[in-house]
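Report on the structure given below.
A single protein chain has been removed from this complex, and every other one stays in its place.
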Amino acid sequence: MELNNDPVTAHKKEETYLLEAVQLTKRFPMVLANDRVDFNVRRGEIHCLLGENGAGKTTLAECLYGFYKPEEGDIRFNGRCVNLSSPNDAIHLGIGMVHQHFVLVEPLSVIENIVMGTDHKGVLLDFAATEKKLDSLCLLYDVKIDLNAKIWQLSVGEQQWVEILKALYTGVKLLILDEPTAVLTPPEAERLFSVLQRMKDEGLSIIFITHRLKEVMQVSDRVTVLQKGRKVATVNTKDVTTEELAYMMVGRKVVFQVNKDEIKRGDPILQLTNLTAKSDMGLEALHGVNLVIHQSEILSVAGVAGNGQKELFEALIGVRKATAGDVIIAGKNIVNNSPRKIANEGISHIPDDRIGAGLIADFSVEENLILGLEENPPYRKGLFLDKSHIKKYAEESIAQYDIVTPSMKQRTSYLSGGNLQKVILARELRQSLKVLIANQPSRGLDVGVIEYVHKQLLEMRRNGIGILLISEDLDEIFTLSDRIAVMFRGKILKIFEAREANIESIGLLMAGITDKETQ
Amino acid sequence: MSPVDKLKFEKRDDISPLGRTAAIVVALIAAMLVSAILIKLANASPLEAFINLFKGAFGNKRAILETLTKSTPLILTGLATVIAFRGKIWSIGQEGQFFLGAIGGYWAYRIFEGLPAAALVPIVILGAFLVGAFGGMLAGLLKAYFNVDVIISTVMGNYIIDYFLSFMLSGSGPWREPGSYYQQTAEITENAYYPLLFANARIHMGFLIAIACSMIVYLILNHTPFGYQLRAFGSNPRAAKFKGINTNKIIILTMFISGGLAGLAGTGELFGVQYRLRPDLSPGYGYTGIIVAMLAGLNPIGVIPAAILFGALINGSAQMRIATGVPTALTFAIQAIVLLSLLSAQVLTRFRVRRVDHA
Partner (left out) sequence: MLDSLLQATIIVNILASTVRIATPLLLGAMGELVTERSGVMNLGIEGTMLMSSFIAFLVAFETNSIILAVGAGMLTGALMSLIMAFMASTMKVDQTVTGLSLNLLASGISLFWYRVAFKGTSTESIPTIQTMGSVKIPILGDIPYLGEIFFNQGLLTYLAFIMVPVIAFFLYRTYTGLAIRSLGENPRAVDMKGINVTRLQYLSVIFGGVMSGLAGAFITIGTTVRFLPEISAGRGWLALVIVIAGNWRAGRILLAALLFAFMDAFQLQLQGIGIQIPFQILLAAPYVLAIVVLMGSRARSLAPRNLGIPYIREEG
């Protein structure tokens, strides 16, 4: 079938799209999220929506799902203009969405989650009919899931299937997936892709939102690129290269490799022995982790979320109780010490949750820069804070890290994600730093800031600091690491030297598939 | 830096100082209007009632000094609230801790009764602060180590303290004035009186203590590491914990200080005004203190004018009742209306910003 690359003229040729956004504009108080975007999906196609963090992909999808109401523009379903005032309307048209952050009710069961809010007869819950329908869906797509399991008992991958089943259960014709592979191991992602192909064969259309170029090339028929709220282009996937897509995404040539110099690894600085801890639900989450971090090294922990990284991070910084094991720095065992004591030993951290765990949104930039340091001279003089010293330190930090803010007194809630991360970096990378634990340092940041963060980490490495990098982003891991440890179900399965590792071997381990020779 | 790369968080936008002042003004006007309605329901003329209220509060020098006297405990209970609420520690124990302070002060008085004033008064103040602080600290400990909500433990505590006082002052209780028909202690001796500031007026040293406390709380909150940690904890307890702030210490110490401040209020009333320990030593000063603190925007200096406002209300209501027959209980109604109006007004100033994104 001849495909016209320009969706506008294609429309003029009277092709009726399944779903179409015409000059869609969505504004928020601080931000123009979608700027006159044209977008369409055909029946039986997989259409990728590609863009950086903050390009407007999710917002566009939420408009198509009826969660947001666009300020301007039309949405057309099968050619007819529709007014989606709530997700209910979208669901009734046959549009379903699987969000990046799942919207599941954790204490409830799979079937309760699926049934909640769906059309029903009568007042009383009737699970029998639902079970039958779900069983046949599971059979069709070869998905195995216990309908009565509580959500919190499921793995992240299984939870995603619940989200997909939620949409399929309502008889969806168009499925929107927002960054679905962010939480999957490479094998699980492959599985998802094959299921999507199956769905496409069954006549479903799929909008696949992602910022990963490889996925676009692998799975889609067409791809639409968004940049800073505007649509850059819509192309057939087979007609385009990754470099071209990257250029459209970012607007400039993207260097895929940050230059990492060869540095000789130093002495061991931080040693984890048999570190064991429980999750919030009381289950064993860390099973005797052994790691040694050296000076002048970046040791990465690769793995999909939910395999103990959170517990590892929190146990190391003193916020979660380790039920067994030791953490030794410079001969001192600091396991289960208070967070402040650990920080004073020269261990800093960048949390994965900037706003929730790294900053006080109501505080000014100046005040955030001394968070954790408020009891230390020179920021403190006797009983009081030394305000002039704090001010000087803030001025220096803002200049050195190029933090964009109208003034140091500005509340951090008004800063962008990238600048927030810079505030955290300025604070954590102060002198007398021995070990840095970076947890998802590039999450939610755009390419320019990611480059900056990576440069800072490599600089620290050059200065002799040992860095433990916990990341779900394999690109980042391959860019920065000297060694890579793969974590699965609370254990370190194997540690690679970076040059020995490739995505296949790491990917298998991330999914827990070990061969007989590895431990 | 992409302009679209924006924060996601659920904190509401900050109210500008202009917005905050507007909210207070709107709240007070709304309170006056509703009060006018209530006064009409009491078969009196609102105009007359307000005039007498004002006269009673500010009509002459004596009235003004009495207003300041009435505002003294309110400043202290207001400060007690400010320091706790800034840490989002929702203590409602000011009323109970007020009485703990009175009890503590009286207890110290009974032990050291013979001493000259110069020694006795400071001891009494110390005793009051410590017992009040102890009560507050208990609530803090319960929260830190047993996760018992401060709201509930302090509310329950208020009842328990009330019964305890009732026991101490009961017919067979150890503190009852011998031979008296009323639930009260004997009058305290003059050497324990708080010095008066002026002749012919009831305003006493407690007022100066209250002003001093206001400045001390301001210093603590804004110029000490502890104050910084308290504010951080109140705003984002998770980040505070991650960055090494000892949250248990914050809760316990804050409640200690809060209880102590409320305790100072109680002993001020006992040794500065009433000279007897009685269950009606407080007509709800603890609860009014909460409203004072809210009206002041949880600002320790702002507590002073807010407390004076409510002190004026309480003082003026006596005159109002004499002249127009409106029950003094109106003050309680007005206090509550001010609080609700304030909440609503604050909300309305945010109203415009929030509505934009609704589908």
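By letter and in written order, the chains are A and B; residue numbering begins at 1 in each of them.
Everything below uses one rule, namely that a contact is a pair of C-beta atoms (placed from the backbone, for glycine too) under 8 Å apart; a residue touches a chain by one contact, two chains touch by 3 or more.
Just so it is clear, the model here is predicted, and its values are computed rather than measured.
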item	value
Full-complex contact with the absent chain, from A:V22, A:A61 or A:L104	A:L104
Among B:I51, B:I152 or B:A186, residue touching the chain not depicted	B:I152
Residue among B:I123, B:A201 or B:A333 that touches the chain left out of view	B:A333
Contact set of chain A toward the excluded chain (per top definition)	28-31, 33, 54, 59, 66-67, 86-91, 97, 99, 103-108, 112-113, 115-118, 120, 123-125
Interface residues of chain B (partner: the chain not displayed)	4, 6, 8, 10, 12, 38, 41-42, 90, 92, 142, 146-149, 151-153, 155-157, 159-160, 163-164, 166-167, 170, 172, 284, 287, 290-291, 294, 325, 327, 329-330, 332-337, 339-340, 343-344, 346-347, 351, 354, 357-358
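Following the convention adopted for this analysis, only the chains that are shown with their structure count from here on.
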item	value
Whole-Å gap between the CA centroids of chain A and chain B	47
Residues of chain A that touch chain B when the two form their complex	27-33, 52-56, 66-69, 85-86, 228-229, 317-319, 338-343, 349, 351, 355-363, 367, 370-372, 374-375, 380, 383-385, 387, 404, 411, 413-420, 444-446, 448-449
Chain A contact footprint on chain B (complex, rising order)	1-9, 11, 13-14, 219, 223-225, 228-229, 231-232, 235-236, 238-246, 353, 356-357, 359
